[in-house]
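Apart from one protein chain that is not included, each protein chain of the complex appears where it belongs.
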Amino acid sequence: MPRIYIDDREVEVPDGLNLIEAAKLAGIEIPHFCYHPGLGVDGNCRLCLIEIDGVPKPQIACNTFVKEGLRIRASSERVKELRRAVLEFFFLNHPLDCPICDQSGECLLQDFYMRHGQYESRLDLPKVHKRKVVDVGPRVVLDAERCVLCARCVRFCDQVPKTGELRIANRGNHSEITVHPDKPLENPYSLNTVDLCPVGALTSTDFRFKCRVWFLSSARSICAGCARGCNVYLEHNAGEAYRLRPRENMDVNTYWMCDDGRLTYKRLNDGRCEAPLLGGVESTHPQAVAELAGKLSGADPESILFVLSPEMSNESLYAARKFAAQAIGARRVVAASRKLPGIEDEILRKADANPNRRGCEVLGLWSDDLTDELARGGKLVILVQNDLLDHAPELAPRLAGFETVVALATNHCKTTAAASIVLPVTPHSECDGTFTNFQGRVQRFRRAMTPRGDAMNVAETLRRVAAAMGREFGWVNLNEIWREMAAEVEELSGMSPEAIGDQGMLLRSLRPAKDRSTEGEG
Amino acid sequence: MEVKLLTARFGTPESWSIASYEKSGGYQALRKALRMDPDAVTEEVKKSGLRGRGGAGFPTGMKWSFVPKESKLPKYLCVNADESEPGTFKDRYLLELDPHAIVEGIVITCFAVGIHHAYIYIRGEFGLPYRRIQSAVEEAYSKGYLGKAILGTGFDLEVTIHRGAGAYICGEETGLIESLEGKKGQPRIKPPFPAVVGVFGGPTVVNNVETIAAVPWILGHGADAYRKHGTEKSPGTKLFSVSGPVVRPGVYEIPLGLPLRSLVNDLCGGIRGGKRMKANIPGGSSVPVLTAEEALAVNLDYESLAAAGTMLGSGGMIVIDEDTCMVWALMIIEKFYAHESCGQCTPCREGTGWLKQLVARLENGGGSPGDMEKILSITRNMIGTTICVLSDAAAMPAASFVTKFRSEFDSHVGAGRCPIRRATVGV
Partner (left out) sequence: MQPFEKPDPAHNPQLREPCAIAKLGRPFAFTPTEEERIDWLFTRYPTRHAACLPILWLIQKRLGWVPAEAIPAVAEKCGVPESQIYAVVSFYTMFNRAPVGQYHLQICTNLSCQLMGAEHMLDCLRRKLDIDLGQTTADGLFTLSEVECLAACEMAPMIQVNEDFVGPLDEKGLDALLSRLRSEAR
């Protein structure tokens, strides 16, 4: 690895890196707007100017690459002066409307000014006015006056969805981001431009003015919109989820996520099952648990059908499977979904709209043949996180063939409407767990918010049911489930929440032989 | 005092026709070059010391030799006929009056570098020059100087004329390349340089019209003959475009090193109405201005002008007489650069507009005492901080005007209106 010197500090960095990345590895920030690792070098913002020993003119760090012995100055007086100067140029025609700007608090212009700017204002001339509050597309709003013209959004649309809706029109200080008037920004990845925008020029129609960003807490999560399982930050405040933002994972979603996936947070807020229902009437959790325990105790295990779902975490699936087998002795356990396939593309979106079908398969639960199981009927059918009837209403008469329909559900749906016992369970925003994506990558999501109402996770709910039946069943925590799961399920061997980490871990059969031990990737 | 190598045919009737060109020995240099080894052609041009006549003054032969011999993608020549530097009009003369010299220069250049397609990027505003070069290319095709197997050799060359559409920045070589590819003419970051990755991804030579037009003469007469003119370090001749209130504005081909005084006073007949010169912009509006005193002492070659703190640039000399307000003149210059900044780099996009506004406010008598320091500080932040040199081009005149004519700027502060501005001609 080449050795370079940043402000006389020797650092060893991998070959091929530009100086922004190299400095980052050394813990040194070189401020920049236009460079983005997912979009490459453009060189227009000029904020990353640094000095190189032996080179007379300042150079842009983004387009200078590491070379053995390179000596650069990233904090010399001249470099500091240049940064102040470039920031001053940015502010020349900037409206300085931070109090009413939605980007406030996560604005790079604000942050860089705090760290590298701070000069006395010399701006005393009229500003150039541009368009404000323009719907450039159904999901994105433009304020052209705030724009720093870094062209990240333009390059994103050119390089990733390859739709090219955005361009910079005009020239000089009249340059302005725009779409062609008849071609709005509506590609299925358009909201990434909002993340990429370092300032408040592009904002999300959905998120605008909902919440000041400094009130938001952020949890590492997984998008449950499809089988890709894009790594995300789930951002929330006071028990409400506000938005999803992509979290870098080069093996899964790189830096992006799709617009549909982003809106899946709404289901975490709206139409939630918060209280247990008995015969459609709100009840207490112990009562509902006792009612279910009673039904289970009185039924022949062969007459009990568990319908699990690919919306459940691996832990919930495992817990439910074990509960059926161990606490009840039931053998009729399947996981199924009747969701119609969504749109698949070559970027991120997968047709399979379920986050954890692969997990169901690994646990031997997946079934495409649900109709037959339902046709056999029985005393009890227990549907867990499965909104079957919303996607296959024709199955309603089949469910009616069971004496009792039980739903463990996160949200109200046609299944909960058809159930006589409903127990609220937590969605992935309110518990820890893992999904296995279509690649066979087991990925962790972290609890973001406290469970709503009486909701609790599936394993805990079932432990209580077992307890009410007088049976010993359950685990103390997630790690304990994992220890058992990893020992029992070969594909999961070597895994633990810790080993899976933030970047996920492939199923055993997919890992290169040398990595099949307990070593994680995260 | 004039040495007419490239302008020798300017006075001939129908000088733009192939008949006239051939009659005066045209296309003989090409015949000679085609019998040479391509590398020897490049060597000859290197030996001549010819430097790029577009403004940057980079040695031409060296530029050619940067192009890799072997390339997966086709190599290209772009002839920069996007003459737009204010005060410069010599390429227009060459295009109008001696277009075949350009065509011949193109063929020789492409033969030397191993190029089979050349583009002439001509500024969109040029009507007559476009028609002249267009018909010259057609004539050259019909006479076998262009196309397949040129003059019976195995060398093929296509030439395409490409019209710009109004953007000064397309005169910058990578802006030109972007524009030729059908995009906005926004300069590219370097590296990679055009010689490695240029137009359509292929290695590309971009040469100015005057540079290309000098190639046939150099090949025809030899590098030594070319070096007989000019100075040791600035050999050959240069076309100067002289404008402003001189008696005989126009294009003059002079040996490099000629005293500026001779060009202005003798060739151009001095300042109109017996007025005195106040200032001189020797190389197009982007180079630092000279005071009359400095100007009258300087020689017109790359080194002398650099020593005087300015540049030879494109040789577009703008003469400013004693009646002119320098704040007013700078305001016009800065209006231009603000209009022409492509908008890509922050210091240029914002700096050009800032300078324009500040100078305009001063000219209108609304400035404040700190404005001059502010202008100087802005120019420091604009020089050497951007992808191309348009930013420098806007900053250098501002810095030099304010520094050299400070009292004129000071006199505007608090004046309420321009205290100097002369009555415009014709009133």
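Letters are used for the chains, namely A and B, taken in the order the chains are written, and counting of residues starts over at 1 for each.
Methods note: a contact is a pair of C-beta atoms (placed from the backbone, for glycine too) under 8 Å apart; a residue touches a chain by one contact, two chains touch by 3 or more.
Worth saying up front: this structure is predicted, and the values here are computed from it rather than measured.
Trainee: Kindly state which of the options A:V179, A:L317 or A:A418 is in contact with the chain not pictured.
Mentor: A:V179
Trainee: Kindly state which of the options B:K183, B:K228 or B:R417 is in contact with the chain not pictured.
Mentor: Checking each option in B:K183, B:K228 or B:R417, the one touching the absent chain turns out to be B:K183.
Trainee: Quick one: which of B:S243, B:T291 or B:T403 touches the chain that's been left out?
Mentor: Once the missing chain is taken into account, the touching residue is B:S243.
Trainee: Identify the residue among B:K143, B:H339 or B:R361 that touches the chain left out of the display.
Mentor: B:H339
Trainee: Identify the residue among A:I52, A:L125 or A:A169 that touches the chain left out of the display.
Mentor: A:A169
Trainee: Among B:L50, B:L305, B:I318 or B:C418, single out the residue that touches the unshown chain.
Mentor: Once the missing chain is taken into account, the touching residue is B:I318.
Trainee: Kindly note down the residues of chain A that lie in touch with the hidden chain.
Mentor: 97, 100, 130-135, 144, 163-171, 174, 176, 178-183, 209
Trainee: List the chain B residues touching the unshown chain?
Mentor: Looking at chain B, the ones touching the missing chain are residues 74, 83-89, 91-92, 123-128, 158, 160, 162-168, 179-185, 200, 241-245, 249-251, 281, 285, 316, 318, 320-321, 324, 329, 332-333, 335-336, 339-340, 342, 424-427.
By our rule, only the chains that are shown with their structure count from here on.
Trainee: Distance-wise, how many Å sit between the C-alpha centres of chain A and chain B, to the nearest whole number?
Mentor: 55
Trainee: Residue numbers of chain B touching chain A in their complex, please.
Mentor: For chain B paired with chain A, touching residues are 167, 169, 184, 189, 191, 338-347, 349-354, 357-358, 361, 374, 380-381, 384-387.
Trainee: Show which residues of chain A lie in contact with chain B when the two form their complex.
Mentor: Answer in residue numbers: 41-47, 49, 56-58, 60, 63, 81-82, 85-86, 88-90, 92-93, 122, 125-126, 128, 148-149, 168, 170-175.
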